Structures are given as structure tokens and as C-alpha cells.
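To start, I am sharing the structure in question, which I have written as C-alpha cells.
With one protein chain withheld, the remaining protein chains of the complex are depicted in position.
What follows is chain A.
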Amino acid sequence: MPATSVRFDEVTLGYGRHPAVHHLDGEIAAGSLTAVVGPNGAGKSTLLKGIVGTLAPLEGRISLNGAGPGPVAYLPQAAEIDRSFPLSVYDLVAMGLWSRSGLFGGIGRKDRTRIEHALAAVGLIGFERRPISTLSGGQMQRALFARLLLQDASLILLDEPFTAIDAKTTADLLDLVRRWHAEKRTVVAVLHDLDMVRRVFPETLLIAREPVAWGETGHVLSPENLLTARQMVEAYDPHAAPCQRNAA
């Protein structure tokens, strides 16, 4: 698995002209397992949207460097899925094959085996024909992880994947994250559970609009850094002047 790295060159992402991520510079190394941590409104989800490309930077550049086009797999926060739509779990998971099958391609016997393996890996055997409207929050998250598995991406972005998920499901899904890491995929996850970050994620980016610290988790999550992050002012100033940093 040729992994993908993500390079940020003085990246500012935001809405209107107000920055949500301000002057981020650095690199997520290929094959690394990185947690993105910070208070609410710190720009964590915005950062992931920037990497996926659904939000263009106000300034700076985000570049993905990997062998080939290596697709990005992205699990948004509380995925915007229409749960009332009449779709089976099987079909939802099968969408993960999109990059292989595209708009029109068929799904062959090999693909069916893949889908079965993915369903087995997340413990959803027996749910294939169930409509997605009947799934619980945790079961839905398992199904979405099965879809991520099928996407077979070299860069995987997870936005608060374990929020409102029980301990057993979290443990199962974390095993998948560890497996992806072992397979040398690059994984970036937005998380709030600092104990989990310390246990599982070697690298951490602590962000509070401005990047506060980035590197080895133990150093980043120091009491001083966490205090700095907590002091972020959430509201933006409607009369803020244009940013002068790097102007010269």
C-alpha cells in the first residue's frame, strides 16, 4: 500500500473571509496515525474538508503526495445520510466500491466477496437486507466503517468517528483503525477523548484555529498546550482587519 502524505503550505481555511484554520504549516507523514484535537469551533472539521477538497483554502496550498491518484476516504461528522431513504445496508456498504465500479460498472463475484468480508469485519453479518432506517447509531457507524474498508484508500479521514458510540463498538472500530495503520495507510482522526488519543495515536495536531502544537502525542498534549488551546476565543470579530501575517 503506497501511503499518501499531506503537505500544508501556510494554509488558511475559512468561511466568508473569517479564518477557521489560520496559517497551518507542516506535513502529515505518509503512513502516520494522527489525531486532530482541539476545542469546539477550533477548525478540526474544516481542516478535514480542506484535505478532501470540498472546501478550497482562502490562502496557501494543501497537496496530497502519494503514488498514483490514491483515493481519499472521508467519514464526515454525523454523516449527512438520509436515513429515511429506502436503501439496504448491503447497498450502502457496496457504495465503497465506487472508485472501482464508477458510475456504471457492475459488481462481480469478487466484489461480493469483498463486501461480505467488510461486513464481517465490522460485525454486521445478518444485517445485509435490513433498511438503513432500522439501524442504531452504533450499527450505522459500523456500516460506514465497512464502506471505508471497501474504499481501500491510502488516506483515511475520520471526523469524530466515536462520538455517541458505545465502548464495545468503539473498541471494535479502533481495531480497524489500528489495522489500517499496520497496513501503512495514512489515518487522520478528529477526536475528543484524550485518553484514547494517548493510547492509540502516536501523532497529534492540537489546534485552536491557530495550530497550537503538532508532533508526538505525549509532548503535544502537555497541560500548558491544552490550556493555550482552551483559551481560544470562539466568536470571530466581525470588524477584524485583513490579516497582515506573511504580507512582507
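Just so it is clear, contacts are C-beta pairs under 8 Å (C-beta built on N, C-alpha and C of every residue); 3 or more make two chains touch, one makes a residue touch a chain; residues count from 1.
Following the convention adopted for this analysis, contacts and distances are computed from a predicted model.
Trainee: Going by UniProt, what is the name of the one chain that was not included in the view, given "HEAT repeat domain-containing protein", "Probable glycine dehydrogenase (decarboxylating) subunit 2", "Metal ABC transporter permease" or "Putative tricarboxylic transport membrane protein"?
Mentor: Result for the unshown chain: "Metal ABC transporter permease".
Trainee: Which residue among A:V21, A:L64 or A:L92 touches the omitted chain?
Mentor: A:L92
Trainee: Which residue, A:E80, A:D195, A:E224 or A:D237, contacts the hidden chain when the whole complex is considered?
Mentor: A:E80
Trainee: Tell me which residue among A:P131, A:P202 or A:G215 touches the hidden chain in the full complex.
Mentor: Considering the complete complex, A:P131 is the one touching the chain left out.
Trainee: From the list A:V52, A:L194 or A:M232, pick the residue that touches the absent chain.
Mentor: Within the whole complex, the residue contacting the unshown chain is A:V52.
Trainee: Touching the hidden chain in the full complex, which residues of chain A are there? Just list them.
Mentor: 52, 54, 71-74, 76, 79-82, 85-87, 91-92, 95, 98-99, 102-104, 131-132, 147, 151
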